[in-house]
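For this view, one protein chain was removed and the others were kept in their places.
The letters A and B name the chains in turn, as written, and every chain counts its residues from 1.
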Amino acid sequence: MGKKMNILMFSGEYDKALAALILANTAKEMNMDVTMFFAFWGLCLVRDPNKMTDEDKTSYEKMFANFTPRGIEYLPLSKMNMGGIGKKMLKSMMNENDTPSLDKFLQGAINKGVNMYGCKLSVEVMGFSKEELLPEVKIITAEEYLKDAIESDMQLFI
Amino acid sequence: MGKKMNILMFSGEYDKALAALILANTAKEMNMDVTMFFAFWGLCLVRDPNKMTDEDKTSYEKMFANFTPRGIEYLPLSKMNMGGIGKKMLKSMMNENDTPSLDKFLQGAINKGVNMYGCKLSVEVMGFSKEELLPEVKIITAEEYLKDAIESDMQLFI
Partner (left out) sequence: MGKKMNILMFSGEYDKALAALILANTAKEMNMDVTMFFAFWGLCLVRDPNKMTDEDKTSYEKMFANFTPRGIEYLPLSKMNMGGIGKKMLKSMMNENDTPSLDKFLQGAINKGVNMYGCKLSVEVMGFSKEELLPEVKIITAEEYLKDAIESDMQLFI
């Protein structure tokens, strides 16, 4: 009777992504079942930086795709980003403390078997194609998210 | 034995309001009982744009009422608002994808019977009167919110 955690990842910021992924990795190490549902800005965490395409995009969708972070290491801080200086500081401080970088936590979560879901409506509105996201991400509806979340022992909106 | 979802809507931003209302509508379609508790900036989602009044307001309350969004369609984006351009882009992209606008989701939630509550303390501190909010919104205390939330199967702070 494993416990189950569900995270709705709405924000597209480095520090919030770090918090969410540390929780996801830690919960898996405690043998919990973990789901991450990426919606809106949260989709930027699971974009594949090498697979951006302008194909089949309207002009707004192209602009949008180009203005938003192209992958997890490109996310800004939610506070004190200061054009990237704050983020550099944080990354350097993490490094001195032997804390892995954000993409390592993401890869760890995938390797440990965290369920990675992308929000169908967000993908459609933002004009992303499934191929632009990491291959481990499965697209599901808000209803499927709610089915998973309501049966979980804890739910966080990050 | 219906399931129950409780959302504490703290933020006053277009994209977060959209996420919350999509979840609320979807949960009702799945026959869940749904409560939304609007506090602080979240109260801006349930202001009636046509019922602003300066009556009985201190000068700070007047300033506050005039600086904050006067209804759900006036909310800014949490990211990339860019003086309204980002929001226009998002609304246009939602429209191309046949996604209803935010006020439609709000009306849908009300019609489907989502419990709409406003935070008593927030209303008092911000100097709003009950008459300035949508008529479906009932004012309750933090204690009443907690009674509802603690008995719910999932709780989100948005």
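Here is the rule we go by: a residue touches a chain if its C-beta (ideal position, glycine included) is under 8 Å from a C-beta of that chain, and two chains touch if they have at least 3 such contacts.
These numbers come from a predicted model, not from an experiment.
Q: Under the stated touch rule, tell me which residues of chain A contact the chain that is not displayed.
A: 3, 5, 15-16, 18-19, 22-23, 26-27, 29-30, 32, 78-80, 89-90, 92-94, 96-97, 99, 153-158
Q: What is the set of chain B residues that contact the non-displayed chain in the whole complex?
A: Residue positions of chain B that touch the missing chain: 8, 10, 12, 39-41, 58, 60-61, 63-64, 67-68, 121, 124-127, 141-143, 146-147, 149-150, 152, 155-157.
Keep this in mind: only the chains that are shown with their structure count from here on.
Q: Since chain A and chain B are copies of the same chain sequence, what is the angle of the rotation superposing the Cα atoms of one on the other, rounded to the nearest 5°?
A: 120
Q: Using CA atom averages as chain centres, what separation in Å is found between chain A and chain B?
A: 25
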